[in-house]
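One protein chain omitted, others in place.
Note that the chains are named A and B in the order they appear, and that numbering of residues resets to 1 at the start of each chain.
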Amino acid sequence: MRVFRDAGHLFRLAGLFAVGTLSFFIIRAFLVPRSFGEYGHYRGAAISEIAAHPIRFAGHQTCETCHTDVAQTKNSGKHAQVNCEACHGPLAKHADDPSIDPGKPDTAVLCVRCHAASAAKPKGFPQVDADQHSNGLPCQTCHQPHNPAIAAGGAK
Amino acid sequence: MPGVEGFMYPNEVSLYWSVLIVLYPFITGLVAGAFILASLARIFRVEAVKPTYRLALLTALAFLIVAPLPLQLHLGHPERSYEMYLTPHRSSAMAMFGFVYLWYLMAVLVVEIWLDFRADIVALSQSTTGWRRWMYLAMTLGSANVSPRALAIDERVGWLVTLIGVPSAFLLHGYVGFIFGSIKANPWWSSPLMPVVFIFSAMVSGIAAVMLLYMATTRLRRKLIDMRCVDTIAMYLFYIFIIDFSLEMLDLIHRIYEADESFRSLDFMVHTRLYFSQIVLQIFIGTLTPLVLLFLTQVMKLHEVVRKRIYAVAGSLALIGIFAMRWNVVIGGQLFSKSFLGYTTYKMALATREGLLVAIALTLLPLLILAVLVKILPPWPDAEHASIREAV
Partner (left out) sequence: MTLTRRQLLILLPAAAVAWESLLAGTPEASPNYTMTEHWWSMLIDIPKCIGCGNCVRACQAENDVPDGFFRTWVERYHVDDWHLANPQVISPDGGKEGFPVAKEDEGKYFFVPKLCNQCADSPCTQVCPVGATFIAPDGVVLVDQKYCLGCAYCVQACPYGCRYIHPEKKVADKCTLCYHRITKGLTTACCEACPTGARQLADLKNPNDPIHAFLKTHSVQVLKPQMATGAKVFYNALDGSVR
């Protein structure tokens, strides 16, 4: 038919497009990750990859498995709610291998962060003017950090 | 913090979208605008602008080829960008845009250029030698049929492609506007007007660009500028510019009147950090001045030389103004904090992947590509390789 003869170039163009589209779908089948779409429009395997991130903070329950005496001291005082690693920092390495010595935190920096008096802090929260309160003495001179009330334990 | 005034959310201090993301809507806008000018000739039968028809198409192609480059240079992982075609997230305007771009490039622009130039391509495949011959032969797709019937079919199909091309061009740049306009987190961007403003400013920039290119290339080729052509183009430029300006003023007036929670912060930003680029560059130099100049040419009888000078100045200022608009949208949208309590600064680097030098290079690259394209497919209405059929 004449129209096909004169429109031959258009059919070639259409053919080119068809080949291109087909190649796209074939390539796509190879390149899309296997787990994509498993739970939604994302790579399902990503969830377990993210969940496998290394843990740095052991969590207070792990600390208390061994350090039961400290846990007892703490639970009867004002710092009962303060978790071990809130002051001692990330201790997963130590929990993994207890021979690793995590070192003691520097109370001069640590205690002040929470307890330095500021109009910005909640009124009921225990806070002192660090310079005037102890005349430069370190906090642990009078306060045992695990149970800070002076009547309870006094100095270490 | 240096460069920060007031309070910003800590992660907001550095800008994530750089001058390259300003360049991208500017370039796609030129594409859409150039194509609309071409469609004026083909669909709306405005005979006067026919001399620029082919040039407009090649201009659109040159800019469209460059358009993905600023995006690629901006991505943290450009080697993964193919993922947008593999697993496009249908709720994402950016993902859908990948397909709109592909559609526009392949199904509209390339097909239309091919159909319009086909007779020339066939002729050139027979008259040239060496590697050029192979290049043209490949472009013929193996068909040398340039009979009147075949060409008539080309004409019909080409007309259909242009017809589809008009809404496709609107979609191309409207989508870019939607990419910004659909972000509810950013009150500077979030607006249903955004796609519309982008489309009209795109038309202004594209038409101005083709007008300037036509005048420049005609001068370079030492030929006579068709005044009826540029006068008509300038007229369309003028009216579309008025629509564009009205839309932007509507947005501004609406913001000032409603004065919602973001207003005070945005107002302060426009008066301080964005003052030069918004008030001076975009509004006064880039919009009002060219509008006044074009207005003069519409109401007064001016000498041809004066008109040409005015068109050159107005066209250039319009391009600067539209670039400034993109800058103000993209950069402006990141200069203020979403807490509405502070501002940061954009520190544009010079020689990095997203720096000023790269931006300048990407602006010049389309012109280089265009220079190559006009050598391969001469679009000149008075060209010697005019072709077997009537000169366009």
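Basically, contacts are C-beta pairs under 8 Å (C-beta built on N, C-alpha and C of every residue); 3 or more make two chains touch, one makes a residue touch a chain.
None of the values given here were measured: they were computed from a predicted structure.
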So which of A:L10, A:A58 or A:C139 would be touching the chain we can't see?
-> A:A58
Pick out which of B:A185, B:L220, B:M300 or B:L350 touches the chain that's been left out of the picture.
-> B:A185
By the contact definition given up top, give the residues of chain A that touch the hidden chain.
-> 33, 36, 39-43, 46-60, 62, 65-69, 79, 81-83, 85-87, 89-90, 95-96, 98, 113-114, 116-122, 125
Where chain B meets the chain that is not shown, the residues are 7-12, 16-17, 71, 74-78, 80-81, 83-84, 86-89, 91-95, 98, 179, 182-186, 333-334, 337-341
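The rule is short, and it goes like this: only the chains that are shown with their structure count from here on.
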In their shared complex, chain A is touched by residues of chain B numbered 82, 85-87, 89-90, 106-107, 111, 114, 118, 140-143, 145, 147, 149-150, 153, 157
Residue ranges of chain A in contact with chain B within the complex = 2-3, 5-10, 12-13, 16-17, 24, 28, 31-32, 36, 41
